[in-house]
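Of the protein chains in this complex, one is absent; all others appear in place.
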Amino acid sequence: MGENFFISLKSQLADIALAWLPASWQPMISAILVSCAVMAFAPLTMMFLTWFERKAVGRFQDRYGPNRVGPFGIFQPLADGVKMAQKEDIIPEGADRLLHHLAPALVVVPAFLMFIFVPFGRDMVAADLDTGLLFFLAASGLSAPLIISGGWAPRNKFSVLGGLRAAAQMLAYAIPMALSVVAVVMATGSLSISAVVEAQARLGYWYVLTPWGAFAFVIFFLCTVAEAKRTPFDMPEAESELVAGFHTEYSGLKFAMFFMAEFTGSYAACMFAASLFLGGWIGPEFLPSWLILQVKAMALFFVMVWFRGTIPRFRTDQLLALAWKFLFPMSVLVLVATGAWYFLRMDSGIAAIIWPFLSLTLAWWGLSVVLAHEFIRANRPRRADNAG
Amino acid sequence: MLGPMAYAVVAALLFGLGIFGALARRHAVAVLISIELMLTAVALNFVSFSRLHPAQEGLTGQVAGQAFAIFLIAVAAAETIVALALVFSLYRSLKTASLDRFSILKW
Amino acid sequence: MPVEVAFGVLSLFTLAGGVIAVGSRNMFRAALGLMLSLIGVAGLFLLQNAQFLAAVQVLIFAGGIAVLIVYAVALLEKPGEPLEAVFGKLVPVAALTGAVVSGMVIAGILKAAESSSPPAAVPARFIGQVFLNHLLVPFEALSLLLLSALVGALLVARGSGEDKH
Partner (left out) sequence: MSDPFLVVAVFTVFAAMFGLVSVLMPKIVAPSNPGLEKQRTYECGVVVKGDPWGESKIQFYLFALVFVVLDVESLFLFPWGLVFRDAGLTGFIEVLVFLAILLLGWAFAWRVRAMEWE
């Protein structure tokens, strides 16, 4: 299982296929092999992550988590999948039947697409586009309309509201996410994700270790948690008021598709964050590069699970206030700080680290105070609001 | 390799569809949707026709075509938000989104 | 060969999405048809190697404007609108105009000499340079336009602030 295991496996498989087919098929075969590999990776990761999350949250809550199917319950996701597939497909009357089928089927497409832009290891990026960064953001932006349609199709009040809320939340967090990526683009001078990783290898430090990078990373990571609608940002599917949000009326595998989109999307975002700020596949020489990226991404995913085990859910108004009134101005300030960092040639010296870091920290606390003030103001009793 | 003209044909068809929708539909949002189709067709034309010139630095050829398409998309965004706000405003007073009813300025 | 297949599929998506957008009685489906069409056009941009523009198209048009329209539909849609409300009285005129315009354009295109220059990739860097060196004034003017559109739209959409229906 060395560094080049997957690359040589792919070329061997391609050689076998080319023995049967004309040589002009070479690009096609290569594309199919890469696609198959990523297609296998995504659902398998999702299965592992569901098991990991249930096990970890179980430990946080002083339980065992799944422990019946297989050693440590590792085959629990398989059993769940078989159960899901046998569930009756219930479409409520008055629903848009076509959309009820299409929305869960297509919601996995953008979530899976995010994987092919991320470099899994050295020379291991499925689609090495010059503008991969933007395509990643585009793929994550495309899931908002699909989730609105998923909520709209069953003609249920809870799911319509859940879908609209989910989209409002995803839109709100997309802006600071894009702006924190701009900071990385400024530092690298390229929109290709592999170029970002290679630039960090060349510089010898990860972007998260620079003052602007630390803040951009925190903003970016919070935004990915919110984009994936995970706790503490899971208001669109809050059980206590919206039943299950946009997937209330979906049963069996349709529900599993929404779930899969959420998990694969958040893991792809973890891999993306690890590539942008944590050096991607750069790491100790004795480990294969693809393993290093997975370790970093799993660590980030563990932080997401940690959030879920620790932090209570935000209220919708707090959640949107956090995006619009805190993360957005903060990300603009990070952009300005990044520009200043490069123009004032502050690459060297300990003072060059401390001053930007201190001023950004000051801005962070200042904005926090403003946000806290907003929260307190929102808690004052006002005239009764209509729900929604 | 397909030349720019194949793309221009698709753009022309899309533009024709947009014109039909903008003139024929009654729902204000449907008319707006048709206008978006027309704008996209124009953006597609910008990109396809700019391929007749080589890509190089500066405001020429393909770069100019794409830069204009980006401006077009941004202006389309500005147009949409204002138009939809007007539709909401009218809907609030007239309780309908049908363009035939928006005739209170006629007399 | 794959380029021709991709072109065929993408233009099919684009035009089918356009037909749904223009013709569907169900406004929500019309908005989704628009989205399909916009993504198809983004694919056509990608086929012509305009990567940055394709990403912008997906992010702003399909991810922003189409979502805006979907929200508008969710705010305005009333189920069971009568059939005669879908198309106005102008249908024949509209069909004629649309056919004539696209027919004229296509006739013009077919008469023009086909040049077969392969699509060259335009690096996003070139676009940035053009924005900063040549299109600086339009660039800033555009941000003012967006600002005024934001202000106007917010004031108009909120109304007097008393009746948020």
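Letters A, B and C name the chains as they come in the text, with residue numbers starting at 1 for each one.
Throughout what follows, contacts are C-beta pairs under 8 Å (C-beta built on N, C-alpha and C of every residue); 3 or more make two chains touch, one makes a residue touch a chain.
From a predicted model like this one, the values you see are computed outputs, not experimental measurements.
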Shown chains that the omitted chain touches within the full complex: A, B, C
Contact with the hidden chain (one of A:F72, A:Y205, A:W306 or A:Y342): A:Y342
Selected from A:L49, A:V118, A:L171 or A:L360 as touching the chain missing from the view: A:L171
Residue of A:L49, A:L113 or A:V197 in touch with the missing chain, whole complex considered: A:L113
Residue numbers in subunit A that touch the chain omitted from display: 27-28, 30-32, 34-36, 38-39, 43, 85-95, 101, 104-109, 112-113, 116, 123, 126-129, 134, 152, 154-161, 164, 167-168, 171-172, 174-175, 178-179, 182-183, 185-186, 189-191, 243, 248-249, 252-254, 256-257, 316-317, 320-321, 324-325, 328-329, 332, 335-336, 339, 342-343, 378, 385-386, 388
Residue numbers in subunit B that touch the chain omitted from display: 70, 73-74, 77-78, 80-81, 84-85, 88
Residues of subunit C (touch criterion as defined above) contacting the omitted chain: 2, 6, 28, 46-47, 52, 56, 59-60, 63-65, 67-68, 71-72, 74-79, 124-125, 127-129, 131-132, 136, 139-140, 142-144, 146-147, 149-151, 153-155, 157-158, 164-165
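Basically, only the chains that are shown with their structure count from here on.
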Touch-based graph of the chains, sorted into line, ring, star, complete or other: line
Whole-Å gap separating subunit B and subunit C, where each centre is the average of the chain's CA atoms: 5
Chain centre separation (subunit A, subunit B; CA means) in Å: 32
Subunit A-subunit C separation of Cα centroids, rounded to whole Å: 27
Subunit C-facing residues of subunit B, complex: 1-10, 12-27, 29-30, 32-34, 36-37, 40-41, 43-44, 47-48, 51-52, 54-59, 62-64, 66-67, 69-71, 73-82, 84-89, 91-92, 97-100
Residue ranges of subunit C in contact with subunit A within the complex: 2, 26, 28-29, 32, 35, 39, 51-52, 55-56, 58-59, 62-64, 66-67, 70-71, 74, 121, 123-125
Complex contacts: residues of subunit A adjacent to subunit C: 27-28, 96, 99, 129-131, 134-135, 137-138, 141-142, 144-145, 148-149, 152, 160, 164, 167, 171, 174, 189, 191
